[in-house]
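Removed: one protein chain of the complex. Kept in place: all other protein chains.
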Amino acid sequence: MPNGVPNGVREITYREAVREAMVEAMREDAEVFLMGEDVGVYGGAFGVSRGMVEEFGEGRVVDTPLAEAGFVGLGIGAALMGMRPIVEIQFSDFITHAMDQLVNQAAKLRYMFGGKARVPLVVRTPGGAGTGAAAQHSQSLEAWFIHVPGLKVVMPSTPYDAKGMLLAALDDPNPVIFYEHKLLYNRKGDVPEKAYRVPLGEARVSREGEDITLVGAGLVHRFALEAAEALSDEGVEAEVLDLRTLSPMDHEAVLRSVEKTGKLVVVEEDVKTAGWGAEVVSRVVESESFYALDRAPARVAGADTPIPYNKNLEAFIRPTPEKVVEAAHKLLDSRAGVYA
Amino acid sequence: MPNGVPNGVREITYREAVREAMVEAMREDAEVFLMGEDVGVYGGAFGVSRGMVEEFGEGRVVDTPLAEAGFVGLGIGAALMGMRPIVEIQFSDFITHAMDQLVNQAAKLRYMFGGKARVPLVVRTPGGAGTGAAAQHSQSLEAWFIHVPGLKVVMPSTPYDAKGMLLAALDDPNPVIFYEHKLLYNRKGDVPEKAYRVPLGEARVSREGEDITLVGAGLVHRFALEAAEALSDEGVEAEVLDLRTLSPMDHEAVLRSVEKTGKLVVVEEDVKTAGWGAEVVSRVVESESFYALDRAPARVAGADTPIPYNKNLEAFIRPTPEKVVEAAHKLLDSRAGVYA
Amino acid sequence: MRDLKDRKELLETMMLIRAFDEKVDELYAEGTLHGTAHFYVGQEAVAVGVMAALEEGDVITGTHRGHGHAVAFGLDLERMAAELLGRASGYCHGKGGSMHIADVEAGMLGANGIVGGSMGIACGAAWAFKQRGEDHVAVCFFGDGAVQEGIFNETLNLAAVWKLPVIFVCENNQYAMSLSVKRGFAHEPLSERASGYGIAGETVDGMELDEVHRAASAAVERARSGEGPTLLEAVTYRYLGHSKSDANLYRTREEIKQWRTHDPIQRFAAKLEEEGVLEKEAWQSLNEQAKEQIEEAFAKADQEPEPDPESALEDVYA
Partner (left out) sequence: MRDLKDRKELLETMMLIRAFDEKVDELYAEGTLHGTAHFYVGQEAVAVGVMAALEEGDVITGTHRGHGHAVAFGLDLERMAAELLGRASGYCHGKGGSMHIADVEAGMLGANGIVGGSMGIACGAAWAFKQRGEDHVAVCFFGDGAVQEGIFNETLNLAAVWKLPVIFVCENNQYAMSLSVKRGFAHEPLSERASGYGIAGETVDGMELDEVHRAASAAVERARSGEGPTLLEAVTYRYLGHSKSDANLYRTREEIKQWRTHDPIQRFAAKLEEEGVLEKEAWQSLNEQAKEQIEEAFAKADQEPEPDPESALEDVYA
């Protein structure tokens, strides 16, 4: 084993896992390149690409001017020509500048051209709040993109998935928006050294349980897990699902769990109204699983506000493990309904 | 009565109603102006502002260069200074260019500034498909904006509401996205000559019924009404709600109806996944009204595809009154569940 | 890609473009076509003059006013017609229509319904050429209106900084829909924007094919030899309305008439006569031939079947 690591598995951070995927892909395939603001010698705003320009040079780890629409567009064109661009948007809030390129171009070219084009573009971007960076640097806007057919949207919560899903995203012939979370970058987890793929579009049962289903993704999937531990202490065994991919959404996995537990809480970081949690809830209640639900489902989400600067204010409007527990309690304490 | 019209009410088109609201507001208040591509002598891509530049001059009915981010930003700045800009985005698809300005600026300035700013901006834009204009000129992206706290989103379905809600939007101290539908412009309806306001944030029961609730907005609210007529012929009396405002959403009105009928079908034109219908469904099932539902709710929406050019293809993926009837049948025929 | 080495070919191609769009205009007028289209009539020398400077392996991006670019590039007329008619045999199987005709494999990277929407795409193609060490170029067509959009600034700057082999061809046809260049800019010529980016810029008479060809060749030459992008402004005019529905309220009949006296096809035909390439009056029969070719393309396309409605659900993902 290299470095004497058993089975080549080490504990590394989420940041390192993302970097490792990029490095391995770039070593394998000369057509892969990374482009974004300050991804070179600066190493990216969150240090994700640190060291990469030294290995691959400025031609493949490309510092861009501030031109989010322009360089996303460039990525689309390069992808159309068969290259495999990874474009980094420094904070996911700035994706607002690239909406035309992502929505009207990347997502639709293939369809508009009658299926005779591919746009294998990966857009990596750190989302989420909790850093005191306030309203323009803290948003979770992933729900917008699941509303755009032609795009895939992934949001891994573990270093293992981060690496495996980024490699899968790079294999994918479609444009993929790859959401990272600033507060996950330092989280550690077991990651194989070798390249591997975690298929897009498959949720993962991260904890089994019979009593209630908690569905999360990204950072807040961890809140769901923490809440599950707390509930377990009270004798309530929650099943926790990590959606991992928001689009295409693995609602089948959610349905399976809800059929078992009859109770659903969705945990999401974005603004509650029209967040991706609404889609999860809707897919469950529109299906036969509606009749398996014995309680009204619930969403634990960000408040319907921008993200405030002050720490306490920010904490107040964000989801927390405690709020998940509270929602579970409320749900379990409410009157049960069982269909006749 | 002017023109001998009884009570000053005439039948006019939706287009004329929108124009009338703008004209009346501009006559009343010198701080109101209209800005957008080709809104002057061309009269707007859909003829909505025809004749206005002749009355108000080029200083207040302003043809802009193609610069959606720039002139929406300009509108925000003017609004911040107390003016009342109406900014037209020629097709709602091009709002992708103004996302930063709308989402990171217009929606958040007040909050970020601790409540010490107002952005009374109205952005009017024609949305929707059915015109054979294909994927980049046919989208319904309103769900994005209800996911953005600080914005209001309205989508009137009748000439009466179009006029009254546009005047209400112009009174509103918040940024309002005002969705019009290209296929509604020629629809006629009774509209009072005088100025009046239809409050934002209030749904309207457009048809009473006991058997099933159909919730729509904009063009497709009319599909819901048509479906209700067809159902009525079969002895099923649908209650139809016109949401009118998508944000803030009048879910109370939906709950009231669902409590009565126990059955819910949401009719929306946008892409189904993560559309605004998911939020309607979620608010219903998260509430006590969940227990009043005796069937799984349903959404009739656009398919999860871009909008194709060919007429038949386009019709195939769009909601229709027939599809609403079909969904209602399916729902009514499915097994009932009544909570114990 | 169309082989345009022959001067008669150049003329014939302009004629095809004109005949194509005049036919489309007619079909709209009679209500046969739905949706909308934008006509290239009057601007033919630009697409053809630029295309004549390209070689196999080069790529282009078009605009909403894109039929001319596609025909000049050499796309199949019948498949273009079929696309406008929404047929399964159309370039986009009826999913794209006028604004999205593309043949990516051949190097025509698509018309685009978003003004300025393909400027990044063209840079990306140029990026790929550069990265792969190929000496191809990407040509990005766009209108004067696109110069007003943000992406113009972003992409010209990127292309300048990275010396991408891309040629930005601005078809200044005097109007962005109803907005004249006079009202849309405080300074002309538009090519003078180039110096601020540190790239070459030139304005040419876009009604004069040889002028366009000469300037485009110089730009292509610069791009191939690693000297980076050029902003090439072709001053031209659209004879017809902005799109099928346009009352032309923003300009005068006289203005249109005046521009028509500089017609690129007539000018070039006259030149070919002078040069002896063409016999006197021969251009009229060439024109008839072009029209026939177009009639035939549409007639054949009209025989093609509609796509299966269910196909609307396909091609969202690869």
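Things worth noting here:
Here the chain labels run A, B and C in written order, and each chain numbers its own residues starting at 1.
Convention: contacts are C-beta pairs under 8 Å (C-beta built on N, C-alpha and C of every residue); 3 or more make two chains touch, one makes a residue touch a chain.
It should be emphasised that the depicted structure is a prediction, and the values quoted were computed from it without experimental measurement.
Touch with the chain omitted from the figure is made, among C:Pro165, C:Gly184 or C:Pro307, by C:Gly184. In the complete complex, the residue from B:Val48, B:Ile76, B:Val215 or B:Val280 that touches the missing chain is B:Ile76. From the set A:Tyr14, A:Phe33 or A:Phe94, the residue in touch with the chain omitted from the display is A:Phe94, counting the whole complex. Listed by residue number, the positions of chain A touching the unshown chain are 37-38, 40-43, 45, 63-70, 93-94, 97, 131-137, 303-306, 308-317. Residues of chain B in touch with the missing chain: 31, 33, 59-60, 64-65, 67-83, 85, 100-101, 104-105, 109-118, 149-150, 152, 173-174. For chain C, the residues in touch with the chain missing from this view are 148-154, 157, 160-161, 163, 183-187, 192-193, 195-199, 228.
Quick note on the criterion: only the chains that are shown with their structure count from here on.
We define each chain's centre as the mean of its Cα atoms; on that basis chain B and chain C are separated by 37 Å. Taking each chain's centre as the average of its CA atoms, chain A and chain B sit 31 Å apart.
For chain C, residues that reach two or more other chains under the stated contact definition are 92, 94-96, 100, 112-114, 117, 150, 316. Each of the following residues of chain A touches two or more other chains: 100, 104, 111-112, 149-150.
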